[in-house]
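The other protein chains are all here in position, but one chain of the complex has been omitted.
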Amino acid sequence: MILEVKQLKKYYKNIKAVDGISFFVDKNEIFALLGPNGAGKTTTIKCILGLRNKDDGEIKLNGSVAYLPEGKELYQSYTVKKMIEITASITKDFDKDKCFRFVEQFDIPLSEKVSELSNGQTTQLYISLVLSQKAELYILDEPTWGLDPIVRNQILEMIRNIPFDGSSVLYTSHILSEVEKVADKVAIMNKGKIIEIGYLDDIKEKYCAIRVDKSRNLDGYKYKSTETENVFVVKKEWAQEHDFECEPITFDVLFEAIVLGNNSSSNIRGEEQ
Amino acid sequence: MWFNIDFHSHVPVYVQIKEHIKGKILNGELKPGDFIPSIRTLAKDIGVNINTVARAYRELEIEGVIRAERGEGYIVTDIENSKIRLELIEELERMVQKLKQAGISKEKILEIVDSQFKLR
Partner (left out) sequence: MKKEFYDMRVRIIGVTITLLVLFFVLAPFQKFTVSMLEGYSGNPQLEKFLPGSMLNRLKEWNFYINSQWFGKNFGQMIPIIGIIMAFPLFSREIENGTMAFLLVRRNRKLVFRDKFLTGLISLVLILVLASLLPIIYSFLFNKDYRYITGIKFLVHSLFAGLLWYSITLLYSVVFDDQVKPLLAGLGTLAITTVAGIIKPLRILNTYAYALGNTIFQKNSIDLKYTIGVIIVSVLIFIVAYRIFLKKEI
């Protein structure tokens, strides 16, 4: 295990930003941390990196880390070239040539000042810096935010290739379709807790949608209400036990069900009210 | 080897991989004794995680569709008695039941079977 988090807690005054979460990232694995804004994803990452002080719990990091922060902040007054040089001077296991090749591939002019780069280019530069560092765990916070679709696919491919060389990835994203393309394991976070965790494929197979008469109300996530029916998202096991016909659902529906269902504290086991 | 993966589908990716490989075996693209790409190669070619391909291969191995040859890779087994055929037969049974429920006559169904074999 490259990273192990046990019962991590981080509170800010009254807010339980991270309220007792546990997960682990294996070698060669891409682990996605999903959740709505304010779920506690960035706080979790900052605690792992030592940028914030945890209030309770254990964090075991068994290897070197490379980090791409959400804000992609770089030194505005440096040129791209200088940014790479400075990074090389303070980063362990940094391949400067590899970085220059990335930057060339992304068509970013070396003499341009970082402040003059567009958001997309800044992200590309930061990703180049991060991927040129040899680390056992790459922690990426919203790596493709603000990128155009072609570049986004390039980045996803780069992320997918990371485990090929023996490293692991922990990343956060809002873009579910991307996570589907890239993640092995997924944890869905909401209000400081992890409400679902497992292999993406397994999670997809675990839930389904069932249709019931409009008059019936189950204690589950009501996804839709048509003229005659209520559609609920429930666990497949429960649906089969109770002889419901299972409709497969896509991940975004499932995500919505899990998060919004959690918000209203409904239990998508689907008990009859 | 390449085939398209629908990441958005409710069918898990590893299942899609299994289906594609079984499909290629059934249509003759892959014959018993042929090697299928290594996990790494297939993962790179179709743009999917190593772990996902590994899982697909694991399950194909359990199902008896492929076999690991030590040091050389994965090889397609002789599918005479493998699960693929059984699965397809089950699927036909389910389909016939659906047609029966839809009110389609036995004669019509047999007509369809005939015409398919005539095409061969």
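Letters A and B mark the chains as written, and numbering starts fresh at 1 in each.
We adopt the following convention: a residue touches a chain if its C-beta (ideal position, glycine included) is under 8 Å from a C-beta of that chain, and two chains touch if they have at least 3 such contacts.
Because the structure is a prediction, the values reported are computed rather than measured.
Chemist: Taking the whole complex into account, name the chains on display that the unshown chain touches.
Modeler: Checking the complete complex, the chain left out touches A.
Chemist: Pick out which of A:52, A:96 or A:236 touches the chain that's been left out of the picture.
Modeler: Within the whole complex, the residue contacting the unshown chain is A:52.
Chemist: I need the residue numbers on chain A that touch the omitted chain, in ascending order.
Modeler: So the residues of chain A touching the missing chain come out as 46, 49-53, 65-67, 69, 71, 73-76, 86, 89-92.
Basically, only the chains that are shown with their structure count from here on.
Chemist: How many angstrom lie between the centres of chain A and chain B, each centre taken as the mean Cα position?
Modeler: Spacing between the chain centres: roughly 32 Å.
Chemist: Report the residues of chain B in contact with chain A in the complex, numbered from low to high.
Modeler: Per the stated touch rule, the residues are 7-15, 40, 43-44, 47-52, 55.
Chemist: Going by the contact rule set out above, which residues of chain A touch chain B in the complex?
Modeler: For this pair, the touching residues of chain A are 28-30, 157, 160-161, 163-164, 177, 180-184, 200-202, 204-205, 248-251.
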